[in-house]
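All protein chains but one are shown in place.
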Amino acid sequence: MAVGSVSMRRLDEVLQEVPFFAGMTEAQLGLIAGCGSNAIFDAGEVLVREGDAADTFYVVRHGTVAIDLHSPTRGSLTVETIGPGEIVGWSWLFPPHRWHFDVRALSPVRATAFDGACLRGKCEDDPVLGYDLMKRFAQVFIDRLQSTRLRLLDVYGDGA
Amino acid sequence: MHARERVVVQPEALDALIGALRRRGYTVVGPTLRDGAIVYEELESGDELPVGWTDRQEAGTYRLERRADEARFGYAVGPHSWKRFLFPPRIRLWQARRNGDGAIDIAEEPPDERPLAFVGVRACDLHAIAIQDRVLLGGRFVDRDYASRREGTFVVAVNCFEPGGTCFCVSMGTGPRAESGFDIALTEILDGEHRLLAETGSELGAEVLAELPTRPAVERDVDAAEEAVAGAAARMGRTMEAGDLRDLLADNLEHPRWDDVADRCLTCGNCVLVCPTCFCSTVEDHTDLTGDLAERWRTWDTCFSVDHSYIHGGSVRPDNRSRYRQWMTHKLGTWHDQFGTSGCVGCGRCITWCPVGIDITEEVAAIRGGGEREHAPA
Partner (left out) sequence: MATAPEYVPAPGAMAPAPYVVRERVQETADTWTLTLEPLDGESAAVAPGQFVMVYVFGVGEVPISVSGALDRPAPLMLTVRSVGAVTQRLCASELGAVLGVRGPFGVGWPIAAAGRADVVVLAGGIGLAPLRPVLLHVLERRAEYGELVLLYGSRTPGDLLFRAELELWRGAASVDVTVDAADLAWQGKVGVVPQLVAGADFDAASASAFVCGPEIMLRFGIQALLDRGLAAARIFVSLERNMRCGVGHCGHCQLGPTLICRDGPVYDYETAAPWLRVRAL
């Protein structure tokens, strides 16, 4: 991973444009930005391996990443792809803080990486911020779960 | 416990040795020159030995050259090892016949009981034979075919005085002197009178030697022999720090060097073919056209094939990287876990016969010599 130099704009200004954080106050964005940094990945680069310590989540700004599970005989199986504006990683939220999947850049990727421990600390100190973030994450979980359930139904199969 | 004796024989007596062994019913196998290499084949006389030849071996290179003398054993090891006789590339295991009422009669292949005599076994290859003994005879199940070929094999070892360019038996503790596992051990001496010091390693070895014209060995014979072997030990083509390889390799399964060698390795399997300890095999089931007669054959196999690790769904080792890593970490590392010894005897064949010159000693040094473990970005 290459840590890019912070662009001419401050990170909290950049975050204002990320839909995931839409509606948060400047102060809240400032707090969150304090835990963030820029991250750049090449196409094909592995961000995360299943089982690695999970103390980061990413907001993808450009490019696409794949969420994979490794099978000994089939290699990397992609279960989902995540694109610009979307978040990658929720294992940082709860112990034992270990990634459950592999994450791999499918294209060149620019993302904002957030330090989980830092953010957990700020949420503990500021429950209003914490609840706000938790609601946003919950919405992501719900969306992803719903989409997974629909995929399980195999609606393209025998005419569901 | 046999008390070793030492005598001296003339080079010409090697013909008598081969004759003596043949008269006792042995199929004698030894070095001979064919197709630009010194290989192991059945010998009928001492004339077939590669007299006055030596080899020039380097990574990916093997050339024969004429010597200025008439040494019988003035070279190292070639592409063959003794495993082709003890563990042949293709054997039939059994035949099965479907009889009228649907039953199957299975007839195991009778064991090959022709006694073998190996002439010219280097110390590294003696260790290799012992290693294969452990794999195929030393576990709960005994390989019947290997056991029948191995039993009663007469071994004439040769202590090297001319190491090959890729040899590293000293690093592996497997040579150049043959310590045990032979019936007779020969050391060729070119200093002064051209002669061979012959050491008996068994009662049978002593009996056979007694049929040849010999004279007792004196101090200058023994000293000259020691010097020749010590000279070989000092001129090894390669070294490898081998004491901690089991742990070193187990701790470095994601070392970036594996990607590096993967770019070079063709997975051609030459190293497996020439390695004296590689034992992987597979089975082929055949039927004839009537469908009533079936056979199973055992053939050599290689972990470099994609098929080697195939289970339903795909191959566990789908790429060059994982397959080269398997071969090398098995040979030098996990062989210890599986069989209690290293799988490598330092013969250098894999280095010589690799078409792209991959050098196992260099790969070990690269893995040992630092280099960062691959980290996923945090």
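We just call them A and B in the order they show up, numbering each chain from 1.
As a working rule, a contact is a pair of C-beta atoms (placed from the backbone, for glycine too) under 8 Å apart; a residue touches a chain by one contact, two chains touch by 3 or more.
Since the structure is predicted, the reported quantities are computational estimates derived from the model, not experimental observations.
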item: Omitted-chain contact residue, chosen from B:Leu17, B:Val121 or B:Val135; value: B:Val135
item: Option touching the unshown chain, where B:Ile104, B:Ala230, B:Leu266 or B:Val356 are the choices; value: B:Ile104
item: Contact set of subunit B toward the excluded chain (per top definition); value: 93-94, 96, 98, 102-106, 108, 135-136, 139-144, 250, 253-254, 279-283, 285-287, 291, 294, 301, 303, 308-312, 316-319, 321-322, 326, 329-330, 333-334, 337-338
item: Touching residues on subunit A - with respect to the absent chain; value: 50-51, 69-72, 96, 100, 152-154
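Here is the rule we go by: only the chains that are shown with their structure count from here on.
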item: Subunit A and subunit B: spacing of chain centres that average the CA atoms, whole Å; value: 55
item: Residue ranges of subunit B in contact with subunit A within the complex; value: 310-316, 318, 376-378
item: Residues on subunit A engaged by subunit B in the complex (per definition of touch); value: 1, 39, 41, 45-49, 52, 55-56, 71-75
